[in-house]
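Inspection log for the structure reproduced underneath, given as structure tokens.
Shown here: the complex without one of its protein chains, the others still in place.
Letters A, B and C name the chains as they come in the text, with residue numbers starting at 1 for each one.
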């Protein structure tokens, strides 16, 4: 009933919500950004129709966010950029999360129906 | 570039991934199902374009899942049904999560473009 | 090998870490604070040796933390106070989390061994 493209966009959204709410709150410092990026990407790539996930946690933003003496902060959307590619029944959806007016905006970049 | 209906489906997916991965793992027993249902629904209803969320955690499934002496289990998709309605720019999307072959399947139930 | 009091303090810590990292990141607005408080408390009270949990999410701090147009924020330690009482083998431990120099400090308030 929903079109293939709509289904693909729905799947893309699921991955974004999953990634964000699974990992938000994780303790992070400049010395642990690389391992967290990798784990986040590989974890979400397990989900159905998820072709690739790229997570970039900005070390400088992490350093700036450390506002107490304990030397770490908690992961939030403001510290990272995320890109994902979903492929569902031949429809390829590219998505990204970037900061927009202080809000980590998740958005569709392109929806391409490969047809047949 | 993406259509309004595609955007609405993307938003619907975000809410489902958020709900699932924020609350999966929460300690739950038959005595705490009602408060958790309410908190999950009200929490996700805060997100943009989310009209309504309904969460039903099945007390009998929770009781059956308690497999040790401590009297509680951890929330997973197999213990609950979820329905959501998203309204994005006049496109109304109804979604649900139900168990299908042992997997908590999130799916689009209807996508209706109210047009203008 | 560890004393009963040490065991009780270990259990108290588990509950605090659980509560914080299960619920940090949850979307919250002044209209959903009450249900989230209740769910957090009832959820963690399911855990072994956990006598009582009290969560107070401050509506005014939630309102102040909303920094974009979407009308909600994400739960962090700076928005709430938590108190817990653990009873492990007759040792009663009272704990609290409050803000201290910008850090949500979890601490032991009292450790009382009922002994015999």
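Criterion: contacts are C-beta pairs under 8 Å (C-beta built on N, C-alpha and C of every residue); 3 or more make two chains touch, one makes a residue touch a chain.
These numbers were taken from a predicted model, which means no experiment stands behind them.
Chemist: For the chain that's not shown, point to the residue among A:26, A:76 or A:95 touching it.
Modeler: Of all options in A:26, A:76 or A:95, contact with the hidden chain holds for A:26.
Chemist: Contacts of subunit A with the missing chain: which residues?
Modeler: Listed in rising order, the touching residues are 18, 22, 25-29, 31-32, 35-36, 38-40, 42-48, 70-72.
Chemist: For review purposes, identify every residue of subunit C that touches the missing chain, sorted by number.
Modeler: 1-3, 5-7, 9-22, 95, 106, 108, 110-111
Chemist: Tell me, which residues in subunit B touch the chain that this view leaves out?
Modeler: Touch with the absent chain occurs at residues 20-21, 24-25, 67-70, 74, 76, 101-103.
Everything below uses one rule, namely that only the chains that are shown with their structure count from here on.
Chemist: Could you tell me the distance, in whole angstrom, between the mean C-alpha positions of subunit A and subunit B?
Modeler: About 20 Å, centre to centre.
Chemist: Take the average of all CA coordinates in subunit B, do the same for subunit C, and state the distance between these two points in whole angstrom.
Modeler: Centre-to-centre distance between subunit B and subunit C: 25 Å.
Chemist: Subunit C: which residues touch two or more other chains?
Modeler: As it turns out, subunit C has residues touching two or more other chains at 25, 70.
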